[in-house]
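With one protein chain removed, the remaining protein chains of the complex are shown where they sit.
The block that comes next holds chain A.
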Amino acid sequence: MTEALELLTTASLWASVLRIATPLIFGVLGALICERAGVLNLGIEGIMTMGAMVGWLTVYLGADLWTGLAMAAVAGAALGLLHALLTVPLGLSQHVSGLGITLFGSALAYYLYRLIVEVGQLPPTIARFPRLHIPVLSDLPFIGPVLFQQAAPTYLALAAVVGLAWVLARTPLGLALRMTGENPHAVEAQGLNPIALRIGAVMAGSALMALGGAFLTTVAFNSFFPEMVQGRGWICIALVVFASWRPGKALLGALLFAFFDAYQLRLQTVIDGVPYQLFLMAPYLLSILALVLVARRAEVPAALMAPWRRGER
């Protein structure tokens, strides 16, 4: 038992938390933008898979890592556009369209991968993002390895949290976006176009989701596997609720889930005699518990999943 507690004081655990959290941060922010504008995006799992593939493939074909991330974001935005066109101007079921995008994105990613890449016994690799070494800061005890020895995309994710929080809370664009998710009629009364705002939000959100996928193939690992997203997208959908649709809490939720995951991987090595399934379940169970506790007070965007049609009351 003391061993289990001692684990909490190791820098390695907390460094691992940030690594595991990074794709979730991208994903949950992406889902959050979509939902703040009133569109549920269940295409996330497929969009992340597509991002993982496109980000990897771009680098594999000779571009640099940042171009890879950019192309992943473009691919994500394209799938987002498809989802938005179906659900916003056409007003189709957001659930059905989203799940369709997930199936389509996952399959398309694998199809393109198979078409373009020659795979032998082991999938080909790329040179991944290195861990940064910042003079002085990286050498600090404890804080150094946790905060200042991560790969660059992790800092991009953290910056995205700050950026999105600022845009949503402090800019006219953010206000318009939030209002689109609460009361699109009011947005139109202001002379803005709710349809354009929603499409833009879904595209931007999907681009972020795709970056989360690309993290898996350009930082965490250096090859693509079709099933490698492994439900991370669904976790993000739940984390948005946990976060009450706020970027700061979204970061907290992603970190919390990642903490449970990193901790259980270490507990498996320390504690004997407990079925491993319990450890694997822990992050999900505890997230559900947190969800129950927090979500009761959540402020759901009023127009979430309500299609808006011009002139309709």
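Note that in this section a residue touches a chain if its C-beta (ideal position, glycine included) is under 8 Å from a C-beta of that chain, and two chains touch if they have at least 3 such contacts; residues count from 1.
The rule we apply is simple: contacts and distances are computed from a predicted model.
Participant: Which protein name, taken from UniProt, belongs to the chain you can't see among "Carbamoyl phosphate synthase small chain", "hydrogenase (acceptor)", "BMP family ABC transporter substrate-binding protein" or "Glycolate oxidase iron-sulfur subunit"?
Facilitator: Answer from the UniProt record of the missing subunit chain: "BMP family ABC transporter substrate-binding protein".
Participant: For the full complex, which residue in A:G62, A:G273 or A:G311 touches the chain that was left out?
Facilitator: A:G273
Participant: Just name the one of A:L108, A:L132, A:A220 or A:V300 that touches the chain not displayed here.
Facilitator: Hidden-chain contact among the options goes to A:A220.
Participant: Touching the hidden chain in the full complex, which residues of chain A are there? Just list them.
Facilitator: Within chain A, the residues touching the omitted chain are 10, 12-13, 16, 19-20, 23, 110, 114, 119-123, 125, 216, 220-223, 225-228, 230, 261-262, 265-266, 268-270, 272-273, 276-277, 280.
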